[in-house]
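Worksheet for the structure shown next.
Of the protein chains in this complex, one is absent; all others appear in place.
Coming up: chain A.
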Amino acid sequence: MEPGTLSTFLKRGAIWGFIVFELIFFSLAGEFLSFSDKAFMDLDNMLLLFKQSAPIGIIAVGMTIIMINGNIDLSVGATYALSAIVLLDSMTWPMFAGMGNAVIPIAWGLALLTGVVLGALNGLIVWKTGVDAFIVTLGAMLGYRGLVFMYNGEQPTSHLNWTLVDFAEAQFLGLHTATWFLVAVTAAVWFLMNKTVHGRNAYAIGDNRAAATNAGIRVGPHMLINFMIIGFLASLSAVAFYSESGSVNPNDGELYELWVITAVVLGGTKLTGGAGSVLSTLGGVLAIQLLRKGLGHIGADTETVNLAIGIILIAVLLLDRQLNIKGKEELRV
């Protein structure tokens, strides 16, 4: 075996192995502890789990490319909430009155545009000022959330369109609309990162910015594009979720950025950039959702779930570190 192969394999497959472990554990534990007599790995239960993974998952896919690129985006939760407001409120605007269901694509378009514009704003500031993305998007997180509250005060913004609800609740080949969104987004971004020039350059910039610049790669535009993509995905996530729920509270999406980053890191993407994969991120999202659902299944409350996720996150990073050290020692001959 080539040096490092085993640890690389373990690292790549770790998140999926963890998911299998969760499934087995909760199925067995459920037999003894669960109050419900439904099996944990019930098909409907799993389909629901995919659907519930979608809002965080869609954003996490975007966060993966931002982090591969060597940046971070803390404003996704606020972007998500603001896009949701635009989505629901625009359907009630007088200028679209009398359009019937034709307002739906317009509302979607406006919501998605909101995300792209906010993302572009982040990207431009990072590019043109050179201020660290952490600081820029921390400011944006507060600022965009401020806009959310300015819109409707503490009041929720609501509008229920039954055609939209039907669409969002529909199932195609068993999977819900939101799940299909997640699948499509993961596939598209996987292609973007693995097969296109933009993806290749994004990895290079995240790994060694100076070398990328010296190879003639223009760093700024690539970062701008990635921020626009994550803005788009944050609002797409809002579109998928609020088409169904029809009501957005000004606090919605708070802490999403942290859940998203947790999923991405669980999936093995490096905080320092240059390495990571959207497929593993998908694994990270599913692992968290499984954990929540599973702990609920065996009767644990929300506080316990958060504690468990926190511990597991740190344990996983510790394991990753150990494997990295091992891999390095094997190679350093």
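Here is the rule we go by: a residue touches a chain if its C-beta (ideal position, glycine included) is under 8 Å from a C-beta of that chain, and two chains touch if they have at least 3 such contacts; residues count from 1.
Quick note on the criterion: contacts and distances are computed from a predicted model.
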| item | value |
| --- | --- |
| Absent chain [UniProt protein name; select from "Ger(X)C family spore germination protein", "Sugar ABC transporter ATP-binding protein", "Cytochrome c oxidase subunit 2" or "Fe-S cluster assembly ATPase SufC"] | "Sugar ABC transporter ATP-binding protein" |
| Contact with the hidden chain (one of A:Ala97, A:Ala170 or A:Val197) | A:Val197 |
| Residue in contact with the excluded chain [from A:Lys128, A:Arg218 or A:Arg321] | A:Arg218 |
| From A:Ala29, A:Leu47 or A:Ala275, residue that would touch the chain that is not displayed | A:Ala275 |
| Absent-chain interface as seen on chain A, which is shown | 1-3, 191, 195-197, 200-201, 203-204, 207-208, 210-218, 274-275, 329-333 |
